[in-house]
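What you see is the complex with one protein chain gone and the rest in place.
Up next, subunit A:
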Amino acid sequence: MTVKVLRRLGILVAGVLVASIVVFLFMAVLPGDPAQVALGVNATPELVAKTRAEFGIDRPLVTQYLDWIGGVLQGDFGRSYVTREEIGPALTDRLGVTLWLVGAGMLVALLIAVPAGTFAAVRHRKADGTALSGLSQIGVAIPAFLAGIILVQIFAVQLRWLPSGGWTPPVQDPGEFLRGLVLPALSLGLVQGAVLTRYVRSAVLDTLGQDYLRTARSKGLRPFQALFRHGLRNAAVPVVTVLGLQLSTLLIGAVVVERVFVLPGLGSMLLDSVASRDLLSVQGIVLVLVVGVLLVNFVVDVLYTVLDPRLRGS
């Protein structure tokens, strides 16, 4: 098991390194000069050249890359060309917002998917179970931003119960924080919930067909009782895998939802930084996102082994 974890760790580090090079090269070939964008129209070529030197983007690419990655390894992401702030602290700040959003979205998704999926599986031959899985099919087809727009129209614009966007840090005002989180979390969570419902349903269906459940049923347990006592842990294994994969999707969904709800998360920072050709910031953000996704995969892999003892030997 230790060997396996170590091997996965190695893959993680290699993945981050490759990603850093790809991101760096991609930003280098992107049209548009950061110095020109920062200075705007009317800038003289001399001024642009001076600013390029100040940003350090007139140096060879290899030097720039080594300089950057060397700093990152020591926890220094550099200073943004545009905001003139340290990128590291800005990243942590923005990541906090995104994690709240993804976490709350996942919570909503699970609150929907586990009961709904289980119900749809157990009653898959009944009308209500079929209706529920049909509903989840529709939910899958709705993009998160559309869900967001509809929710805002109903709950913010028409009813004026909840804010249409904006962010209040939890330490500043917990009530306002929660109010602001409800709609974004719902728009992420409803769609993800629909997706997960289908996986939970098929996982539970699969478990229901297993011999040990039939044995349990023959001992007189009702379908739900049998499932809860003996089946859920087994059904959880494929669901956890999907959950890990879906977390990456959720992260991408969060980028869009942040835009709809004007949340100062990593996604909106990424879009702004790309538009202003804030190369160092973009590199930092993408690196953090890549690390996040790879970390999730890593954790899922480890969890998988914990949940299913049969996998430990391999």
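Heads up, the rule we're going with is that contacts are C-beta pairs under 8 Å (C-beta built on N, C-alpha and C of every residue); 3 or more make two chains touch, one makes a residue touch a chain; residues count from 1.
Heads up, the rule we're going with is that contacts and distances are computed from a predicted model.
This figure omits one chain of the complex; the name its UniProt record holds, of "IrrE N-terminal-like domain-containing protein", "Fe-S cluster assembly protein SufB", "ABC transporter substrate-binding protein" or "ABC transmembrane type-1 domain-containing protein", is "ABC transporter substrate-binding protein".
Considering A:Phe77, A:Trp100, A:Trp167 or A:Tyr199, the position touching the chain not shown turns out to be A:Trp167 (whole complex). When the full complex is taken into account, the listed residue touching the unshown chain is A:Val262, out of A:Val262, A:Val291 or A:Leu307. The chain not shown here touches subunit A at positions 30-33, 36-44, 47, 50-51, 82-85, 90, 93-94, 111, 115-116, 118-119, 122, 149, 152-153, 155-157, 159-167, 169, 175-176, 178-179, 182, 224, 259-265, 268-269, 272, 275-277.
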